[in-house]
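If you scroll down you'll find the structure; I have some questions about it.
Every protein chain of the complex appears in place save one, which is left out.
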Amino acid sequence: MPSVIYPGTFDPITFGHIDVIQRAARLFGHVIVAVAENSSKNSVFTHVERTEMARLALQSVAGVRVVGFNGLLVDFAAQHQAHTVIRGLRAVSDFEYEMQLAAINRRLDARIETVFMTPAENLNFLSSTLVREIARLGGDVSEFVPSNVVAALRAKFR
Amino acid sequence: MPSVIYPGTFDPITFGHIDVIQRAARLFGHVIVAVAENSSKNSVFTHVERTEMARLALQSVAGVRVVGFNGLLVDFAAQHQAHTVIRGLRAVSDFEYEMQLAAINRRLDARIETVFMTPAENLNFLSSTLVREIARLGGDVSEFVPSNVVAALRAKFR
Amino acid sequence: MPSVIYPGTFDPITFGHIDVIQRAARLFGHVIVAVAENSSKNSVFTHVERTEMARLALQSVAGVRVVGFNGLLVDFAAQHQAHTVIRGLRAVSDFEYEMQLAAINRRLDARIETVFMTPAENLNFLSSTLVREIARLGGDVSEFVPSNVVAALRAKFR
Amino acid sequence: MPSVIYPGTFDPITFGHIDVIQRAARLFGHVIVAVAENSSKNSVFTHVERTEMARLALQSVAGVRVVGFNGLLVDFAAQHQAHTVIRGLRAVSDFEYEMQLAAINRRLDARIETVFMTPAENLNFLSSTLVREIARLGGDVSEFVPSNVVAALRAKFR
Amino acid sequence: MPSVIYPGTFDPITFGHIDVIQRAARLFGHVIVAVAENSSKNSVFTHVERTEMARLALQSVAGVRVVGFNGLLVDFAAQHQAHTVIRGLRAVSDFEYEMQLAAINRRLDARIETVFMTPAENLNFLSSTLVREIARLGGDVSEFVPSNVVAALRAKFR
Partner (left out) sequence: MPSVIYPGTFDPITFGHIDVIQRAARLFGHVIVAVAENSSKNSVFTHVERTEMARLALQSVAGVRVVGFNGLLVDFAAQHQAHTVIRGLRAVSDFEYEMQLAAINRRLDARIETVFMTPAENLNFLSSTLVREIARLGGDVSEFVPSNVVAALRAKFR
């Protein structure tokens, strides 16, 4: 069975992302976590930092490979012969944007199939944006992100 | 790789359902289309009719088996050793109900994983309810459902 | 300029409907209010009652004609050479269903164009369902529907 | 401080309702749980059954009184001199209907203030409809409703 | 009864905010309006300006105190012994973000209870963003914000 791709910015990776990745790995056997360079958004962490944080956080999850990429997702998918894209769904607002992305990716490459999974309920409210905001204000984020990310956020906002 | 289940009422099966089933079959190799008895809703077609219509409509799709069931989906899943449930997502209103169902099914059996797929864009507006309504009013539904369903609807609403 | 159609069940007509009709009449010059027979829904008022109530309520609005119809909206539109359909939008839940209807009507007849208008803000919360429920429980609905409808509701729920 | 009202059909009461009631009791000191007769909906349990189930389920929660009512909520509120209405919010679809209800209740009586609270996350997916459906199909609902309701559902669907 | 907190950026305070504050003051007796420093968003007005504008606008509303704060809301709440947070709800998009915030605040401090209220219907469309945009383009915002804010906006965009 071919690999599936879980793309994102991961600024930073959270327990919500990790939960979806573990479910996808269980279901599909192998997941490529694709960390987008995403130069148009102002990320707090650099592309290298985001990729390394995800790699460290996922090193013990079997069947997962973390890869940085820039350019179009459909080109990355073609290059890795992996045409199934996994996306996590939490809220209605996610949902609409995801539907748009899925439609446009199918347009750009008809082989691309987007499959949506949901994190555990108690992770449903989590987002990288909220985690960054709490960390920036000095709050404790150890319930929301792995310990290497806790440390990285602390270093960033000191 | 184990089978996945695509449950529904299929009152009647539409090209939107069939599109999702084909995508799931391509992705997972084998799909059990599970036609729910659903005695609480007033369906236009009987359980036997809905199951037979789906079977006929899907007979040429490789890797698909159509099975009627009553009782809980989680029991059906356990019995078939198939813990992945496929659901189609079209609209925001679908989405919320599906999130509830996915959460409660996980509660009833933690092994259940719900995976969402989207039909082709031009089928996004389709629903069994709209198809029944058009057929009831004498409209042409041959663009929306397979020919055996067209005939069944014509017979039902004569 | 050709007529536009404002279809609905009008069970019963409310000040929300009337506001949209007045805006449409101002914009397009002439509006055909098309009262659907809608035999699949259990309406509180009969088709004749709903049509008559709408007619009475709108008799002083210039450029408006009230017509009962059964069958498909696209057939009604073709018959009246009126391919523009007006629909009121209040809530997100309305919106999705309306998008589905607009898409399927375009499929059934490519000439059909659906145009959405919004009632005045203070009528945004109104619905025939809520009005019927309040009237059924003996509440005063004179702020929500015209006087002939107030009387009809009182007679119905006595 | 005056009482607040938590109205509903409670067909049957779930741990989601009870969680909101406990939060409201903590916040406002006293809550009147108002079980609507709601003759227009087809409830599974009778008005008396629903009221008694709620009473039993809430007997150990301090500051809560369960009262059956029919008629308009605004009349019930006036009669109990309790103009604050509590409603639970879970999903977007809830939200819109609740906004409509809150707006119309303010129209019917300007003193009415609707205040929304949310249940604990892990109860967010719960609804009386889903509980009834699972019980009807023979599933275990003891995680979702109190033991007296489990027994009542079992008796009803035997 | 303990105070409740109404937090926000108030860039600038509008009649929509003031309406919710007045309702909350009526219901809970005392409201702390907490103006967030919010250094991550680019606000048009400084923290001091936003706090002063809110103070002036609310000086005649009984039971209201305006306080600037930075840091986490849960820390502010603990410091003021005020564990009830009031938030206004207008649209579905508000709603989802608010549900996330309420969930994460409960996680950070289990005592925090978020309670949602709705402004009067005719203020439902108002937002600080729209007000700033209109003022920036030279439009008249005197129907949307108090006179001291009208003056501040005029000074800012001259």
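Lettered A, B, C, D and E in written order, each chain numbered from 1.
Simple rule for what comes next: a contact is a pair of C-beta atoms (placed from the backbone, for glycine too) under 8 Å apart; a residue touches a chain by one contact, two chains touch by 3 or more.
What you see is a predicted model, and the numbers here were worked out from it, not measured in a lab.
Undergrad: Looking at the whole complex, which visible chains does the left-out chain touch?
TA: Output: missing chain touches A, B, C, E.
Undergrad: Would you indicate which residue among E:78, E:91 or E:120 is in contact with the undisplayed chain?
TA: E:91
Undergrad: Can you say which of C:75, C:96 or C:109 touches the chain missing from this structure?
TA: With C:75, C:96 or C:109 as choices, the missing chain is touched by C:96.
Undergrad: Provide the residue numbers of chain A that touch the chain removed from this figure.
TA: 39-40, 70-72, 74-75, 92-93, 96-97, 99-101, 103-104, 107-108
Undergrad: Touching the absent chain: which residues on chain B qualify?
TA: Residue positions of chain B that touch the missing chain: 92, 121-122, 124-125.
Undergrad: On chain C, what residues meet the omitted chain?
TA: Residues of chain C in contact with the hidden chain: 1, 23, 26-27, 84, 89, 92, 95-96, 99, 102-103, 106, 113-118, 120-121.
FYI, only the chains that are shown with their structure count from here on.
Undergrad: What is the identifier of the chain with the smallest separation between its Cα mean and the overall Cα mean?
TA: D
Undergrad: Between chain pairs C-E and A-E, which one is joined by a greater number of C-beta pairs in contact?
TA: A-E
Undergrad: Which listed pair, A-B, D-E or B-C, shares over half of the residue-numbered contact pairs seen at B-D?
TA: More than half of its contact pairs match B-D, so it is B-C.
Undergrad: Can you compute the centre-to-centre distance for chain A and chain D, using the mean CA position of each chain? Integer Å is fine.
TA: Once rounded, the distance between the two centres reads 39 Å.
Undergrad: Would you kindly tell me how far, in whole Å, the mean C-alpha position of chain E lies from that of chain A?
TA: The computed centroid separation for chain A versus chain E comes out at 33 Å.
Undergrad: Any chance you could list the residues of chain D touching two or more other chains?
TA: Where chain D meets two or more other chains at a single residue, that happens at 92-93, 96, 99, 103, 121, 124-125.
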